[in-house]
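Note that one protein chain is taken out, while the other chains of the complex remain in position.
Naming follows writing order (A and B), and every chain is counted from residue 1.
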Amino acid sequence: MIRLKNVVGSYRTSRGSINAVDDVTIDIPDGCILGVAGESGCGKSTLMKLIYGDIVPPMTLSGGSIEYGFTDERGAPVTSANITRQWFNRIAYIPQSSMNSLNPVVRVGSQFLDFPGPDRDKRRVLETVKAYIVKLGLPVETLDAYPHQLSGGMRQRVMIAMATFFQPQLILADEPTTALDVVVQKDILMLLMDVQEEMQNTIVLVSHDMGVHYQTTSRMLIMHAAKAVEYGDSESVFASPLHPYTGMLINSLPTIGDDRAREGIPGRPPSLWQSLEGCRFADRCPLATARCRAEEPAQLDHRPGQFAACHYAGETPEKRGETKWR
Amino acid sequence: MSIDIQADPQPVINAGPERRTTRGSSLMWLLNPRMTAGLIIITIFVLGSYVLPFFCPVDPSQQATYMKNLHVSGKHILGTTALGQDTFWYLVFSIRNSLTLGILVGVGITVISTTIGLSAGYIGGNFERLVMLVVDTFITIPLLPILIILGALIRGNTTFLSVGAIIVVFGWAWGARTIRSMALTLREREFINMARFSGANTFHILVREIFPYVSAYMVVGFINTILFAINTEATLAVIGLSKVEVPTLGSIIFWALNYNALFTGNVVWLVAPIVATVLLFLGLFLTSTGFNAAFATRRGVA
Partner (left out) sequence: MAVILRTDHLNKVYRLGSLARSREVRALNDVNLNIESDHPVIVSVVGESGSGKTTLAKTLLRLVEPTSGTATIYDKTIAGKGIHPPKREFLASVQPIFQNPFEAFSRYRPVDAYLQETASRVAGLGRDAATDAVIKALASVGLEYADVRGKYSNQFSGGELQRVSIARALIPNPSLIIADEPVSMIDASRRMIIINLFRALKEEARRSFLYITHDLATAYYISDFVAVMNRGAVVEFGTAREVMSDPQHEYTKLLLNSIPTTRSRWRTRPTLASA
């Protein structure tokens, strides 16, 4: 169980500091695939970096704590302070556009030997690597190729192979399929789910595509303007979202066969540079009242296991007597 | 007919440092420490060398005006030369002439190389191939040997500015090649297509779309060309192939060497122009790299 308690991630610049992640408290159970959704700039990438422990100035973990639920070699519990020693070992990160992270002038096989492992015999490691990538659906010749000779999908598979080679307990994938075609995307997502099923580890997946979340995740976290606005089982979040933003996110995607009118979410999240009072979604929310603008809603469990930060969680314009979502 | 869309009310969140609402309203972003230092030095040189000559009592290059090899004193700030000239005033005129030559050559080379480079890079096709053939030919011709030969042939019979003209003729090619490759990459960018579909013709695209992107390089190139021109002329003068009667930084060194300034004890005569040259080059270099740094940080913002 990974516990995030009141996590605040800020960026300190010459202009001042802003909280890109503002007071997020969630528990991530082991063995789940957690999807993090939200518009660009909502803080999901920063949250990933915080969880991974890639905290370099100007970014800081200025508040709260992250406990990972496992202990290191010396038996001490792993927290944000010592998580960096677990990189590639217990925790792996697949960054955005990672298929472009491969060294273009080095063969793929040699890049596998770049990071240290317990086994010093290179040939033996290479054999293990070969067996592993075949299992992931790549031909053995991939290791002899240069990155530019492989397609985007194959490169992403290589990145997943590298990230999961030491069977980490936690895999963080930041938009792993955004740059890929839809057919390849399905293959990669299925691959990730296969990996999770076999290793029984936890995957945190960031994507702006709610369809991807629907297909792969078991829990969902929705973020808006650095705040966590909804969190719960994917099943119930998709079927009956508590927070109006979640509902609007889901409804903003057209689906084939569904001829209902779809609307994009109007407006934009508030700038984090200004002082913010009340609910940050109030300006764009069809349910907003004066109370919303004055008082920031707390993260309450409106349903067991599913929380939402909204004064009117679970309501829809229909219930209120209005005609439809705006 | 209008669509009922709520216009996005606020500017973008991912704002970095201050966003100006009107571009170019102030040039404060240019001033980093390097740039400031460089500009101060250059301003001193420029003001000094262009303004001071008005106060000079005599023609500094006229020989036997004063006593030879006088030491530094209140009357002669840097002493006098072995030819009876006031070292200080001679130096001031030298700096002025060198700077003038440098700026004229800089302007000439920049204008020619930009025009040729931009048009070749953008227009492409056979025009580009022909132009690049000419450019590459000029690049491979080594400048200094040519200048030495020319200098030896027409020694003393050239005007001072014809040396500058020769430097322009043989110095424009390198910049043209660089600008052409910049134009090549810019040609493929989407906003060029946008400009075409907005009705712009080739000239407008070159001037309004592509030129701003090469202007940063041009400024740096211009300053470097000044350096190059002064340097080349000085090199020629020191070996006696320029019109050494005209005071320039190079010719003053030429005369100092020819009259064995070091051995006769008139060290100032030799050292002063060297120091002045180094300082001038330092100023130009600092300005050039200061510009570079300022543009680089600006690109990070924009």
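For this structure, a couple of remarks:
What we mean here is this: a residue touches a chain if its C-beta (ideal position, glycine included) is under 8 Å from a C-beta of that chain, and two chains touch if they have at least 3 such contacts.
Because the structure is predicted, anything quoted here is derived from the model rather than measured.
For the chain left out of this panel, the touching residue among A:Ser97, A:Thr255 or A:Thr289 is A:Thr255. Contact with the chain that does not appear here is found for just one residue of A:Pro29, A:Pro58, A:Pro77 or A:Pro139, A:Pro29.
Interface note: of A:Asp23, A:Glu67 or A:Asp209, the residue touching the hidden chain in the full complex is A:Asp209. What chain B contributes to its contact with the hidden chain is residues 1-8, 11-12, 19, 21-23, 189-191, 193-195, 197-200, 208-209, 212-213, 302. Contact between chain A and the absent chain runs through residues 1, 29-33, 39-40, 152, 181-186, 189-190, 193, 196-197, 200, 208-212, 214-218, 234-235, 238, 248-250, 252-258, 262-266, 268, 305.
Basically, only the chains that are shown with their structure count from here on.
Chain A and chain B have Cα centroids lying 53 Å from one another.
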